[in-house]
Each structure stands twice: as structure tokens, then as C-alpha cells.
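Right, I'll just put the structure down here and ask away after.
Only one protein chain is missing; all other protein chains are in place.
Right, chain A next:
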Amino acid sequence: MADTADLSKGLPTNPEKATLEGKNKFLGMFVFLAGEVTMFATFFGTYLGLRDGTAGGPEPADLFQLPLVFIMTMILLTSSLTSVLAVYAMKKNQFQKLKLWMWVTFLLGVSFLSLEIYEFVEYYEHGLGYTSSAFASSFYTLVGLHGAHVLFGLGWILLLLLRYRGTGVTLSNAPKFYAFSLYWHFIDVVWVFIFTVVYLMGIGA
């Protein structure tokens, strides 16, 4: 399985792909994300099919506040950037920097999630309960599923940071940090689609 790499000259430049196990994780993560694409695509399709089914309740244009959603978008995009900086530090074997940027990513993720919870509470107070209409169910499920992914990602990076707090970059943890960063980019991309399809098209229509 994992052929160990030659470490006599220090860590290789791509520590995440130096072993067979790392290569497998790298490809496996991409294939997993392909499955996630199918899942989100289905939810997007469902949302587009059901967003007019408001059953006399609140409609998208009554609810969405672009400034808030714009701030959320910026926060999440920035967190994607900080995770890139973390991986960049990892490739240069700078473990302290890796940890620092991952912690920044974590905090940005937490603030994104807090704003999303605040947003949902606002909508609820405006009369959009989960069971109010087909629009409500599909909106909360699509955006909520994305939020759940953010939450899962936060738990993931937290565990990685706690477990590897003093180990330095190794051939066994580099693929793990790298897989996390792939996942984090993916949920960022999904958010860009949510921003466009749900919010911009919701207000424009």
C-alpha cells in the first residue's frame, strides 16, 4: 500500500501526494466531491422547481437582504483564500504557518455559520417556517444542507488541528489537510451557486 517516500533529503515538495495512500486520498476526495456535485445539483433542481410554490406565504423577494448575504459571501471566499495560504505553507514545510492559516479559516467559517443562523432566525420571524410552503422547505433544505457542510468542515479541521498540534508536517497528515482544503473549496463553490441561483435570481425575479 503506502510506499514510503525517501525522506533523507527532507520533506518532498508535494507531501500530500508523496505516498500511494496520499495519491489515493487525493483522487478519492475528488470522486467523493463528484458525488456531492450530483447531490447539490439535485437540490438546486428541486429548489428551482419549487421556488414559485409559496402557497400564499412569504416570497423570495420579500425576504432576502443582499447586504447580509454579500458579507457572508465575502467571508466564505476569504476563508477559501486562507485555506490556500495554509496549504501553501504546508508545501514549504512551515507547520506553524499552516496552523495559523487553518485557525483563521476556522474562525471565518464560524462567523459565516453564525450569520447564516441569524439569517434563518430573521426569516422565521418574518413568517417563513420550514413547513410553510414548498419554497420554504426547499430553500431551508438547500441552504441548510450547505450550512451543515460548513459545520462538518469546521468539526473536521478542528479535529485535525487538535490531533496534529505538535507533530509538524508529515507524509501521513499532509494528505489530510489537503483533502480538507479541497472540501472547503468545494463548499465555497457551492455557496457561489447558492448566492447566484437562490439570492440574486430570487431578488431579480
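Everything below uses one rule, namely that a contact is a pair of C-beta atoms (placed from the backbone, for glycine too) under 8 Å apart; a residue touches a chain by one contact, two chains touch by 3 or more; residues count from 1.
In the analysis below, contacts and distances are computed from a predicted model.
> The hidden chain: which UniProt name fits, "L-cysteine S-thiosulfotransferase subunit SoxA", "NADH-quinone oxidoreductase subunit J", "Tryptophan synthase beta chain" or "Quinol oxidase subunit 1"?
So the chain that does not appear here would be "Quinol oxidase subunit 1", according to UniProt.
> Please identify, in ascending order, the residues of chain A that touch the omitted chain?
1-3, 20, 23-24, 27-28, 31-32, 34-36, 38-39, 42-43, 46, 49-50, 52-55, 130-138, 141, 155, 159-160, 163, 172
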